[in-house]
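Worksheet for the structure shown next.
Excluded from the complex is one protein chain; the other protein chains are retained at their positions.
In order of appearance the chains are A, B and C, and numbering begins at 1 in each one.
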Amino acid sequence: MIENPPVARLDGVSVRAGNVQILRDIDLTIDPGDALGVFGANGAGKTTILRVLATLQPTATGSVEVLGADATADERFTVRPRIGYIGHVPALYPELTLAENLGFFARSRGLDESVAASALADVGLAGAADRRADRCSHGMQRRAEFARILVSSPVFLLLDEPHSALDADAVDLVDAIVHRTVDQGGAAVLVSHDRARVRSLATRTVEIEGGILR
Amino acid sequence: MTRYAKFVIPALLLAGVLVVLMVNLSSALVYFNTPTELLAREASDERLRLGGRVVPGSVDERDGLVAFSVQDCDAAVEVIHAGVPPQLFQEGIGVVVEGAWTGEAFQSDTMLVKHDEQYRTDAEDYNETDHACTEA
Amino acid sequence: MIGFGSQAALIARRDILRERRSGEVLWVTLPFGAIALLLVPLAVGTDAPMLRQIGPGIFWVVVMLFGVFISIRQTSSETDAQRDQLALSGLDPAAVYFGRALASFLFLLGFQLVLGFVTVVLYDISLEGWLILPLTFVIVAAGLSLLGTLAAGIVATGQNAAALVPLLVAPLSIPLLIGATQALEALQLGRSSLTWVLMMIVTVIVLAIAGVLSAQPLQETR
Partner (left out) sequence: MTPREQTIERPTSVWPWITMGVAGTVTFIASMAVGPDAVQGQLSRIMYVHVPAAWLAYLAFFVTMAASAMYLWRKDLAWDRRAASSAEIGVVFTGLAIGLGMIWAKPTWGVWWTWDARLTLTAIMFFVYLGYLALRRTTTDLNARAKRSAILGVLAVVQVPLVHFSVVWWRTLHQPPTLLKPEPIDMDTSMLVTLGIAVVSFTVMYVAMMFKRIELARLEDEITEMQQTADVPIAGEAVTAPALERGA
């Protein structure tokens, strides 16, 4: 336990947004080497649980600890760069090219832009590097998002619907990224409604229904 | 706060110093000019506001014009106002007139009465000499 | 981790690049501002001496009102996903604030220069005392960009943002408006503009402090 502290631990966490109770009394521990699949229907709270784990979501009750930091304290700022979060909506700047988007990301972590270029090549987008993000297909944008993971090599992966809009090559890429992170002692959380895909990748799975984990 | 103390504290100090400086220089932030200031700028034909106290005994009303003098501690200016003065206009009260300086008299077309912060039920108690100077 | 200045520069570079591609300021806001300058004389009458007199004031009003749209344009169009990624990037929220403001500052400066030229031409303005203008342009651009970035952060995205931000910004930009108009007028009348310049600088400093202190809590609000 002391040698292997959990990557993340939620204890009695609930989340509200406006008039809806999104998560209720969630207890969850994610250990190094875990690849946790989270399943649930549309609107069951899957995305919110990812945002909680990314220290982005203010919680109503409970305690959240991520990579050893209390997610409600200022410590969260120090661990955030080690978290790799890919939402279900691409976060690219539409006016910038893929290379510029990745370059911005790399530089924000103090890395060189050449890292971004090679990451784009690794996800098979070398030919589209100079294309504006809004002129790329949804699948290409998703690939570019995964290139971000290759740039910063986070230890905690949070993937929202990782396989959606991806072709077979890209799906293999996602699987490889998850395996690599987990094998190196990190952890991954994959939120999806596509059980078959994720079950083959996950080391364990949970169901979320009406904001409650089962 | 502690994270940015290095920036915020000097910035606050700087702002404070500048505010003090600004308040001391604030002669520019005025609603009206005093008679002394007006006389110092005789040549100008710009539209100005002139404020001060109506000199008792100087009011002369005829043909829709009101002539009177406005004074501060050091100087008095002759004003010729075209129009009906406000209700409270009287000798000894503060006024602000708007118009242009012609060299001999100040031709005004707009008059505002400026009452001070004194309130007395009896006119005898008014503290005139004091305020003739300090207010303007 | 990179230094505070480089972080701000990174954000500013991103915003400038985005503007260069989208051209929102150049092709939408700027022409709209110029049209406003053209409309005023039609509304108040094309009396040359009067226009000469009110021209500088009209110019500054247009700069304030349209400048708001320039200074909020990217903060308020940011998507939730982009905001999440920025929060995770580890960039200092205060640096992000200054970076955004820096980009807006440059756009506003350009906006003022072009509209200033249009005003001089359309209103036949006397340029006596124009030496103060570069200074007022810089201070107004700085103040308005800091104010707009701050207000956009407070309001964040949402259907009302486009209407609400100008409501918050307009009254608070008045010290800048008064300072800018009076500084020039004071010089033209042979008086000192120092008080007005100081007033604008104080406003800019106060806005910078407010922006720095609120940057982090605002980033963490959704």
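One rule holds for everything that comes next: a residue touches a chain if its C-beta (ideal position, glycine included) is under 8 Å from a C-beta of that chain, and two chains touch if they have at least 3 such contacts.
Small disclaimer: the values here were computed from a predicted structure and weren't measured.
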item: Option from B:18, B:39, B:80 or B:93 whose C-beta touches the chain left out; value: B:93
item: From A:10, A:26 or A:44, residue that would touch the chain that is not displayed; value: A:44
item: Residues from chain C at the interface with the omitted partner, ascending; value: 154-156, 158-161, 164, 167-168, 170-172, 174, 206, 210, 214, 217-218, 221-222
item: Residues of chain B (touch criterion as defined above) contacting the omitted chain; value: 23, 26, 29-32, 51, 85-88, 90, 93, 96, 111-123, 125-127, 135-136
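Just so it is clear, only the chains that are shown with their structure count from here on.
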item: Chain at the geometric heart of the assembly (C-alpha centres); value: C
item: Gap in Å, rounded to a whole number, between the CA centres of chain C and chain A; value: 37
item: Shared interface positions of chain A, touching two or more other chains; value: none
item: Per-residue overlap in chain B, given as positions that touch at least 2 other chains; value: none
item: Residues of chain A that touch chain C when the two form their complex; value: 51, 54, 56-58, 77-78, 80-81, 83, 85, 87, 89-93, 95-96, 100, 104-105, 107-110, 132
item: Chain A partner contacts - residues on chain C that touch it in the complex; value: 1-2, 7, 10, 14, 17-18, 21-22, 79-82, 84-85, 87-91, 220-222
item: Complex interface listing, chain B residues touching chain C; value: 1, 3-4, 7-8, 11-12, 14-15, 18-19, 21-22, 25-29, 44, 46
